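Quick one: this structure, given as structure tokens, is what I'll be asking you about.
With one protein chain withheld, the remaining protein chains of the complex are depicted in position.
Now for chain A:
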Amino acid sequence: MASSSSSSLDRVSWRALVLSRHLQQPTDSSFQSLESSVCLQYSPPEGNLEFDVREMRKLNDGHNFEDRDWLFGLLIQSNLFCPRNSGGKIFVSADYNQSMEQQREITMKRIRFLLDRGVFKGWVTDRSPEGELRKLALLDVLGIFDHSLAIKIGVHFFLWGGAIQFFGTKRHHEKWLKDTEGYLVTGCFAMTELGHGSNVRGIETITTYDSNTGEFVINTPSESAQKYWIGGAANHATHTIVFSQLNINGRNQGVHAFIAQIRDLDGNICPNIRIADCGHKIGLNGVDNGRIWFDNVRIPRENLLNSVADVSPDGQYLSSIKDPDQRFAAFMAPLTSGRVTLSTSAIYTSKIGLAIAIRYSLSRRAFSVSGSGPEVLLLDYPSHQRRLIPLLAKTYAMGFAGNYLKKIYVTRTPKTSKTLHIVSSAFKSTFSWHNMRTLQECREACGGQGLKTENRVGNLKGEFDVQTTFEGDNNVLMQQVSKTLLAEYISAQKRKRPFQGFGLEHMNDPSPVIPAQLSSSVLRSTKFQMDIFCLRERDLLKRFAADVSQREAQEGKAYAFLLSYQLAEDLARAYTERTVLQAFFESETCLSEGPHKNVLGLLRSMYAMICLEEDASFLRYGYLSIENAATVRKEVMKLCSELRPHALSLVGTSNWSSMSRYYGALWYTSWVPAGVLQFRLRVTVGYEDGKWVLAPKVLPADRKAGVIYDMGVQISDIAKEGCSHCDKGQWK
């Protein structure tokens, strides 16, 4: 009893000591509190980069640079976008710690702000290619700030507005487009149902026509027919596009789109409409996804979007396209915009992740190679280069490919719609997968710092994950790519005509021959790279066609394609990577000789090499010998070290850095007094215990920047919680 009370007295006085030390600030000015570690010092290289980052930024962004800068500036200068000053730079990023309700409200407030500043001018009324490019550029910027903001705006302008533009006719344009641009109506897009997502043609919502009143009657016949994931439906939308089967005189005419009002101007839900909230999500909580049921909702006959088919006042179905399959395809073709914007937003997000991880790897050191030597910068480890630099090269390649996709999107004609469909499907899937993989690698490459919300990468993973499944499930879209290529192949064979379109023209030439011995210079030549990508594509297409036809004979037509899924996957990948490489090559060709072209050449070769290394097809089907595959692997390593010096500049263009962190966890001294410096460190565990350790060696007065000085501090003890009764505060 006695000993216990004495020990508790000890404990009290020890705690008092700990607390008083904690409160006491060192006043002796010869002690610098430890803020700095020489090995973490970092000087932002300004002005003296290997190449002109302004030019590189232009190549990356491709178009509307001034519009982008203007919008970035608009975000930075408004408190609505949570500006945070760090090291003299303003960083804006949405606050994901807000509740779902708060995120939804602030997203809508941001939209109102942007509307007032004229950001959306011409978004649905200007259909020129220039107008479309401007819109795409501004949406890129908004997506860099926050995915929810971009998606919420995308739903209103691209889906609701786009449906009216493309499925509607003059009467709809006149009535709705101007109001849409001014947000006098807020639109949503009710396509997906609980039971049917990617398979739009299977939706169950049903619409009939009442010729007595001249109205359509929309109904949700079952629970699986409820509209699901409808962005904007839960809180803000006043109107929706409804996708529904149209039943006229007992005959089903397939899927059609209608306009229905779901809320009045005061925000009250309209009669016969039921709405529920989809709830909290792993990301994108600024978008109010909802569920909608239609209980025999009546809408005027004019609300049918009648670009391909109409119903006369007396109830006759009229359509210029007789075949329902073709009618559906014509109907859906204009809706590629979603996949176009998702493709580019995936790339911009990968850029954010890589800019953060690469900057961190250039400021953080770990372990020294020789015992007493300086610790090594993360990016100077070949293995760390191998983790990040190939992803950087892929991101560059996909960035150029994204610009190519935008170009074919804004100049689309009915003739190019099939190409646009498969390129956008292939890119949306591949880029969104690439983005998720890149973000995960970047998060790990930042070590513990990657875990902080402030680092952004972790949040981005949640925010962008949805891209792999919305606007068409990635796997389904990739199968569609192969299916389309197969149809083209069969048609060319049947009619004995040359291949035309989809970039398959190379199939008309004799099969390329790959040299038996691959040297570094051959590996880096555009000819070799294009040859081997084309070889893979043509061979896989032939194999796929043969496989499907063989299975057709055995299993029947319907099942054959499904069973060939492995080759379908390989082929879609081959098609995508060849298209990306070609886009990269074409962007590179327009450049004049100089440092940009050199570094882009390295990146292009890296892209080609990493595809060769990662896709097992090259070995599986023998496009590369085992020996050559090993040569390729060596080349990847060589390219990593050649690209290493450019790493910072490559993520240093303003479109890479303007919304990302400057520093990881860097300590730096704000004010370094002249003369000899002595350091002391406070080593703590838990909250308030700790011990001051005095560095035995001093930092000399004639110290040089960038040189590492050993302060001679060695901590050999294991830190313990200070409240343990056996801890007397005596450290070894």
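Keep this in mind: a contact is a pair of C-beta atoms (placed from the backbone, for glycine too) under 8 Å apart; a residue touches a chain by one contact, two chains touch by 3 or more; residues count from 1.
In this text, contacts and distances are computed from a predicted model.
Student: Under which of the names "Serine/threonine-protein phosphatase", "Lysosomal dipeptide transporter MFSD1", "3-hydroxyisobutyryl-CoA hydrolase" or "Ribosomal RNA-processing protein 40" is the non-displayed chain listed in UniProt?
Tutor: "3-hydroxyisobutyryl-CoA hydrolase"
Student: In the complete assembly, which of A:Asp67, A:Asp615 or A:Glu635 touches the absent chain?
Tutor: Per the contact definition at the top, the residue touching the missing chain is A:Asp67.
Student: Touch as defined at the start, partner being the missing chain; which of A:Ile76, A:Val217 or A:Cys278 qualifies?
Tutor: If we include the chain that is not displayed, A:Ile76 is the one touching it.
Student: Using the definition of touch stated at the top, determine which of A:Gly87, A:Gly182, A:Pro498 or A:Pro645 touches the missing chain.
Tutor: Of the listed residues, the one touching the omitted chain is A:Gly87.
Student: By the contact definition given up top, give the residues of chain A that touch the hidden chain.
Tutor: Interface residues of chain A facing the absent chain: 41, 43-44, 46-48, 52, 54, 66-67, 69-70, 72-74, 76-78, 87-89, 116-118, 654, 658, 662-663, 668-675, 701, 705-706.
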